[in-house]
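I have a structure here, written as structure tokens, and I will follow up with some questions on it.
All protein chains of the complex are present and in place, except for one that has been dropped.
Order as written gives the chain letters A, B, C, D and E; numbering starts at 1 within each chain.
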Amino acid sequence: MDLSNLNAVERAQMEQLIEQKQMKDFLRMYAGLVDRCFNDCVNDFTSSKLTSKEETCVTRCTDKFLKHSERVGQRFAEQNAQLQQGGQGR
Amino acid sequence: MDLSNLNAVERAQMEQLIEQKQMKDFLRMYAGLVDRCFNDCVNDFTSSKLTSKEETCVTRCTDKFLKHSERVGQRFAEQNAQLQQGGQGR
Amino acid sequence: MDLSNLNAVERAQMEQLIEQKQMKDFLRMYAGLVDRCFNDCVNDFTSSKLTSKEETCVTRCTDKFLKHSERVGQRFAEQNAQLQQGGQGR
Amino acid sequence: MSFLFGRGGAQQQQQQSSLNLTAAESELDMITDLFNRIVETCYRKCIPAPYQDGELTKGESVCIDRCVSKYFETNAKVGGKMSGGAAGR
Amino acid sequence: MSFLFGRGGAQQQQQQSSLNLTAAESELDMITDLFNRIVETCYRKCIPAPYQDGELTKGESVCIDRCVSKYFETNAKVGGKMSGGAAGR
Partner (left out) sequence: MSFLFGRGGAQQQQQQSSLNLTAAESELDMITDLFNRIVETCYRKCIPAPYQDGELTKGESVCIDRCVSKYFETNAKVGGKMSGGAAGR
């Protein structure tokens, strides 16, 4: 993303904005992760506490998703860089 | 939610903000309810008016969802209060 | 949508707001279209390029969706006009 | 002093202007949201994959028309229940 | 000059006030979002179509209670993993 047409004041404001958005996006991802793992793992409502099977599933789901998200991030950055070089620009 | 670190002016602004958000959230819930009940109940497109079977389904769906939402609200408030007392903070 | 209670300055601001929202809504529709057609058409991950079958599906999906969206727009405008006349307000 | 007085008057106009715009903006958002939901829902109900070609079939077109009509009717029905019946919140 | 100085002091108060409100607003948004997700998720898990009538059955009510409890437990579990373990971003 090209920030070179912003002056110093704008760049500082943009950096603060990016920081706020990153926090907001982290919270969004966290909420989505809870939702996904609950939906995939929790189907037994004979008790009000998670069964040990459900706990294990939630743990694995969280680990898998975070690693998945990291890998997508790497491939995404590569694809984005290719687009920039190919001159398809933005 | 702890509003005690806000002064009187801020508290008034927060109360106005909460009011706006409640309205926005009510509209969001209403739109989601229409969507859910339409998806669950309406599958017959041989006519452009709701059949009486579809009308009944939509009525029941709406009633059930509002009672469901009320019950979740009660359990949610209890869970939230437990978290506050347990000192797990938020 | 009744803009007659706005004065000239407000009307100009509203028109600018509508323009920004239309751009935002176009981008939202574009992103949703990519997501839908990918979900419906792309299921073969034995290669990293779209197969010709997947390409055809994506093309048809895009065409169908845009025509669908256009038709919904026409019916939506008619329904909205009926509501205005019926005095049910909004 | 008239400068301050004028600013006060301008502030009041500013607030009323702001309220008018906020109300118009809320209405626009609601209509846009309703439209987007109908597009999404009626596509799912009327136009299933796999896609034979890029045109709408006669059956799909008729389905879309009826779907939009039924959605508006459902929207009104639910709205009626929520303003008349017990609030659930 | 005191006019300018006063405005500077008012600006600092404005910023602190703004931060307090932003923090309170963020917290409100998070709680609202959590509530809405639980309503959505537990409806899907506990109350399937077709709908026999407009009341909650005993079974549905019990399911809702347990669903809310389990969701909070899942929320805490995932939160614990994300603050303790490796960040995935």
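The rule we apply is simple: a contact is a pair of C-beta atoms (placed from the backbone, for glycine too) under 8 Å apart; a residue touches a chain by one contact, two chains touch by 3 or more.
All values derive from a computational prediction rather than experimental measurement.
**Q** For chain A, which residues touch the unseen chain?
**A** Answer for chain A: residues 1, 3, 5-7, 9-10, 13-14, 17-18, 21, 25, 28-29, 32, 36, 40-41, 57, 59-65, 67-69, 71-73, 75-76, 79-80, 83, 88, 90 touch the chain left out.
**Q** Take the complete complex as the reference. Which residues in chain C touch the chain that isn't displayed?
**A** 26-27, 29-31, 33-35, 37-39, 41-43, 45-50, 54-55, 58-59, 62-63, 65-70, 73
Methods note: only the chains that are shown with their structure count from here on.
**Q** Provide the labels of all chains in contact with chain C and in contact with chain D.
**A** Shared contacts of chain C and chain D: no chain.
**Q** More than half of C-D's contact pairs recur, by residue number, in one of A-E, B-D or B-E. Which one?
**A** B-E
**Q** What is the chain whose Cα centroid lies farthest from the Cα centroid of chain C?
**A** E
**Q** Would you mind pulling out the distance in Å between where the CA atoms of chain A average out and where those of chain E do?
**A** 18
**Q** Just how far, in Å, is the C-alpha centre of chain E from the one of chain B?
**A** 13
**Q** Multi-chain contacts only, two chains or more: what residues does chain E have there?
**A** 30, 46, 65, 69
**Q** Which positions in chain C are in touch with at least two other chains?
**A** Within chain C, no residue touches at least two other chains.
**Q** Can you tell me, using the touch rule above, whether these chains form a line, ring, star, complete graph or other shape?
**A** Basically the chains just string along in a line.
**Q** Using the touch rule from the top of the page, what pairs of chains touch, sorted by label?
**A** A-E, B-D, B-E, C-D
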